[in-house]
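With one protein chain held back, the other chains of the complex are shown just where they sit.
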Amino acid sequence: MVNDLIFPDILLYLLDMVGVIACAVAGTLLAQHKGFDIAGCILVSMANAVGGGTLRDIALDRHPLFWMTDLNYLIVITVTSLILQIFFHLYHKIDRALKLFDAIGLAAFSVIGFKVALNQDMAPLIAILMGVWTAVIGGLMRDIICHEIPLLLQREIYITASIAGSVTYLVLDSLGVNPGLNEFIMLGIIFWVRILALRFDWHLPSIRLVD
Amino acid sequence: MVNDLIFPDILLYLLDMVGVIACAVAGTLLAQHKGFDIAGCILVSMANAVGGGTLRDIALDRHPLFWMTDLNYLIVITVTSLILQIFFHLYHKIDRALKLFDAIGLAAFSVIGFKVALNQDMAPLIAILMGVWTAVIGGLMRDIICHEIPLLLQREIYITASIAGSVTYLVLDSLGVNPGLNEFIMLGIIFWVRILALRFDWHLPSIRLVD
Partner (left out) sequence: MVNDLIFPDILLYLLDMVGVIACAVAGTLLAQHKGFDIAGCILVSMANAVGGGTLRDIALDRHPLFWMTDLNYLIVITVTSLILQIFFHLYHKIDRALKLFDAIGLAAFSVIGFKVALNQDMAPLIAILMGVWTAVIGGLMRDIICHEIPLLLQREIYITASIAGSVTYLVLDSLGVNPGLNEFIMLGIIFWVRILALRFDWHLPSIRLVD
């Protein structure tokens, strides 16, 4: 179903790394705020950045796990976390960039999780869930370890952006759109839905028609 | 060891779905109470309803996971959660039914987890643990995600009911009781121990003989 074109794969890998950096930054910041030590901060960063993909691979029985064969993930996370811990004051200058990076990560993680499940011949519903899972579980693990209420599930259009992208892919795929192009469109949709939600402060309502 | 008779299997599947609905309701209620949005409520419902079985299957290396091949699980959870979110005021009318449903789920989940482990040739001790695991971990995941102290471990005869059912099964099995009938007895024991514990407010003591 998903054709492995070279272009979107390299692009996706780079966007994935941007997302990993965003997660490592977010994980380190929260862990430092909680008073964790150097090693603790790195561990939380790892949970945040590769936790979702890890659980996805375990659920889909894909072994070895992606970060066991490609050490770049752990190295990028560790280096990012250490740099941030040393130059903590930089944070205020990257706050805005972080939200951008995070949106890129959301898009890349969703596309990767979605593709992986389709490549394993999973039903579309499972693929959508795996996209959400890959994008969301890492942040959830970070919040659970750091003893925070998972904001992710509470607030803004986050899961919804991932689902919107997956559904668009499935619709366009059934219309015969080239998988490489389609993947690119999916990336764009998730990214922009998330960015616009941040910009215009969109929220998913609680749907209590009657209360 | 466990014979696959048709009758208890269909019955078990239906009771399983009742348990899934109970978990979806419990998950949605707590998630709404925590202010999660539509998608967040559905995610918590899924963790609550299939989290235990998922970890059981992963621990026993059974792939694909049960909800990946039988989409009914995710569909029932999503529909239940959405209905409850729309018609929230219904909750007060179903509070009692929920406890009943939950007890049915406890029995069905325990029997399924226990059977699955036996079918994998696990030791009886592991089978008992897998019964408890399937019945309990989902609620634990819900409470952890929603940042609640897991009541499950604190209060009433819950794990104990599951263990009582498993032990009864093993005893009767060693006496040569037909597996289909035995499964039925196990379901009944777990259900009634739980219901009676609720009715008469039974608690497992803390066993500090000396303090």
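Brief remarks follow.
Note that the chains are named A and B in the order they appear, and that numbering of residues resets to 1 at the start of each chain.
Note that a contact is a pair of C-beta atoms (placed from the backbone, for glycine too) under 8 Å apart; a residue touches a chain by one contact, two chains touch by 3 or more.
What you see is a predicted model; the values in this text were computed from it and never measured.
Between the chain not shown and the residues B:I86, B:L100 or B:I126, the one that touches is B:I126. Listed residues A:M68, A:A97 or A:L151: the one in touch with the omitted chain is A:M68. When the omitted chain is restored, the residue from A:L11, A:I58 or A:A123 that touches it is A:I58.
If you put the missing chain back, the residues of chain A touching it would be 31-32, 34-40, 43-44, 54, 58, 61, 63-65, 68, 71, 74-75, 82, 85-89, 144-145, 147. Although one chain is not drawn, its touching partners on chain B can still be listed: residues 58-61, 122-123, 125-126, 129, 132, 136, 140, 144, 147-150, 152-155, 158-160, 163, 203-211.
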